[in-house]
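First up is the structure itself, then whatever we jot down about it.
A single protein chain has been omitted from the complex, and every remaining protein chain is retained in its original position.
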């Protein structure tokens, strides 16, 4: 396994990590298969496990926490998140000091640990001042409940605001942003985030690096029943254009030449960026985690990257060039 | 129920809230009726419960805390206060570090909770430097015993001083002021507080929005025995002028046209201000809390507000206009 | 009893307080008499009890702590100190972070309390940077083990340095200085300290206000066996000049005219200064604490003060006038 620093921080995360989104804590993956997946991931050198309170409404934290407890704590990088409504209650959501302080203790208890390595603000909260959120995160780090804090799907401007508030008031700065990023979803990362996170030493951990499965080639011939796009039409609408389908088909040749799958190609392509600390992958079977983990070893040459770019043809151009 | 942010903070409070002043902890409302009132309030969506150590000398915290314990903690916004003498002792009062630090633990124990959502300085203390008080509040927030702190009946200048000390020394800023405010008591809020709290994101929660009952119409025909004005002549003296009585009588027509009570009209009128996060109401009967709660749904049009203003005729004018 | 703020702090102390120096913790005052003295002091409204780890090498803290435990904690202002060697060990002394952090826990345990109201640096420590000492005190206040911190026998310049370091690094400022001060020992307080402590809101609590007994008249006719000057020749040498003896004799007339003792006159004279929060008195008998306590009620008119000044003739003159 390849390990990368979390931005400029000293803590290192496996370049390929395992996420609990969708698959964990919802009864979808049975407990024994979940256990085999996590244990195999750990065996393969995956040390970063990405969770959120909302995944399975606490269930993912509980299920994965139960399994992770067998490993020495210092060999794990456990991340969880706060923001999405955990109930109908008006304060049981968002990034207020109240919700953050009440959520962390519940997450720690479900996970069965005294601290999380990374605590993410799962989305920006337009109804809470960034200063309030940042101060709550700073307190959690001083209290030892959190080692590093980060954001997810925050805009470049919001990340800069958080960072500058920290500089002004001497608070712990955000260390990582978790954006969606893939061959088919590039603009936010390449155009907006990179110019902001790299000079500040903020790392990126990427979710949906396979464009919700689209990049695996699974949809080459249509939408299989029981596939994600069958269940979630909005996802199909976002990705399943004829143009994208054609691109994915053409990527097959490159993958074949490298002797890898298109999924591995797509993960390795995300990892070509130095700013990316880890790509988060999901798995419902042991074989998937094995396939994904191997992507960390794939090196894409400049020639191959140029070939890919020629197929994708969607590199964002800067408005400030 | 309508919910509003506490100033610019991320925590939200019900526009109508339930206070423990006078009615709770003094044996006035029997325990079983108190329980029915609080449970009904919660059922109606009231989430903000306003207490003080001095209400019933700890009794209100104890009585309401006992009842609130049945609800999930995160669904509650519990506020209490410190300042008034709890005994004859020279240090058992005011806003010294000593009294604040000794009081919070007692309040938390009486309430049966690990933290309060809001801790109010119940009055300004001319015998303690504001810096001393602010630093004590800041420590309590870092320690997790308090989520937000506020003031009650502080002058605009004192609030600004507290806020600026926080900016200077990087301390937690005051988030809320609790002034008296009603159709018959307007000057402090409208002339002095609004220009100061709004730009600083400080919210207002209002006490005595019914002018101690005057605005309900209860005193239209004189002072009923066993009414508040009968028990507290100073209150009668403040509000029960012929001029006020006439205003209150004339408001009846507007309330009738809207199909609401004058109490609901008076509460909705206070809530017309964006800066007001909540109006604190009292109740000795379940029906009162039901009537008050409904006020959160009343919307007063500009025309109605103009009619009311014509009757009240007491809008303060700024000296700085 | 008269109460005064500790400088500009919100906490109030009795104008006359009881100290544990010499008399407590050394077996000199038997436990049952010590108990009667402390209980009587408390009854008379004395709330400030001044101790130090060194008094009886922990014995005074233990003896007085045992007695004080019967009173509600918030009615007490308990002070103790750190600096003097508690053993031969090279680090068991002074104002290093190490010694302060190791001493406070031992003092709290001996006293049987979770916090002291005031923690004094018993002397300046030329072998520790003031910044190190101030940061340790600041940590203790944040941790809740100490409410206010102060100095004893620090020079005006050292107090200013400590205060300015606090301003620079945003630390808790010193709140009180404990100097020696009496009719026969005036220069440090009147010439050096007052110009520095008053504008900074730092209070003074005064030790040896009776010039080690000299001002009581006890030595009018020589040195009684078993008196303090008999046991401590250096004290006799400092105070027992013919000139001082004459002054003390002449003060008797003024005291007699006021119907008070010379001890009460001397205490009231110290309390004429607004900057003085309390005079610390000792007692080996209940009657002494009763006599001393009464001094808090004595008011010295300008005429009387002028008469006293004429007798003393030792008002320091400023070099900067």
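Every chain is named by a letter (A, B and C) in the order it is written, and numbering of its residues begins at 1.
To be clear about the criterion, a residue touches a chain if its C-beta (ideal position, glycine included) is under 8 Å from a C-beta of that chain, and two chains touch if they have at least 3 such contacts.
All figures in this text were calculated on a predicted structure; none of them were measured in a lab.
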| item | value |
| --- | --- |
| Displayed partners of the chain not shown (whole complex) | A, C |
| Listed residues A:8, A:28, A:69 or A:231, member touching the removed chain | A:8 |
| Residue of C:99, C:218 or C:247 in touch with the missing chain, whole complex considered | C:99 |
| From A:49, A:119 or A:172, residue that would touch the chain that is not displayed | A:172 |
| Chain not shown: contacting residue from A:142, A:231 or A:253 | A:142 |
| Chain not shown, touching residues in subunit C | 89-92, 94-99, 101-102, 125, 127-129, 132-133, 135, 139, 142-143, 169-170 |
| Hidden partner interface residues of subunit A, rising order | 3, 5, 8-12, 47, 72-75, 77, 115, 117, 141-142, 144, 147-148, 170, 172, 201 |
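Keep this in mind: only the chains that are shown with their structure count from here on.
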| item | value |
| --- | --- |
| Most remote chain, CA-based centroid, reference being subunit C | A |
| Distance from the mean Cα position of subunit C to that of subunit A, given in whole angstrom | 62 |
| Per-residue overlap in subunit B, given as positions that touch at least 2 other chains | 142, 170 |
